[in-house]
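Note that one protein chain is taken out, while the other chains of the complex remain in position.
Moving on, here comes subunit A:
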Amino acid sequence: MTTVSMTVNGKQVSADIAPNTLLVQFIRENLRLTGTHVGCDTSQCGACTVHVDGDSVKACTMLAVQAEGADVTTIEGLAQNGELHPMQAAFKENHGLQCGFCTPGMIMSAVDLVKRNPNPSEETIRTELEGNICRCTGYHNIVKSVKAAAENMGG
């Protein structure tokens, strides 16, 4: 066992864990933040995407101990004072989800992509979301949602 400490959604957390604990296990099982999903075991689907020090990463492909001292944001950390984040609101508005399983990862990736590309073209949105797989929507409304959110976020 080893002790790990980090900030998750603005709160300092710390726990004794086995070194082979994945960041996503730590988030879901130790912190009980189950908005971050696990959709595959091959690091391909992106359902587990969270931000570590501001960058989108697959939480299933990082050890919790590698996030020692880091600032982590999960889907639960986006809404502020009961107000949805503009990206969440845009997904709701534009029907950017069906079953919703991929949605937390999509939204976390999309927030990072708009940070890096404040006024993204449809092509940029599609290539930047290559690490997120959706089995339901056909992506069209996801792209529309991200575009709308980027505009609302003042891109």
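Simple rule for what comes next: a contact is a pair of C-beta atoms (placed from the backbone, for glycine too) under 8 Å apart; a residue touches a chain by one contact, two chains touch by 3 or more; residues count from 1.
Please note the rule applied: contacts and distances are computed from a predicted model.
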Hidden chain of the complex, named as in its UniProt record, picked from "Carbon monoxide dehydrogenase", "NtaA/DmoA family FMN-dependent monooxygenase", "Ferredoxin reductase" or "Acetolactate synthase": "Carbon monoxide dehydrogenase"
Touch list for subunit A against the chain that is not drawn: 2, 18-20, 22, 41-44, 46, 49, 55-58, 60-63, 65-66, 68, 109, 112-113, 128-132
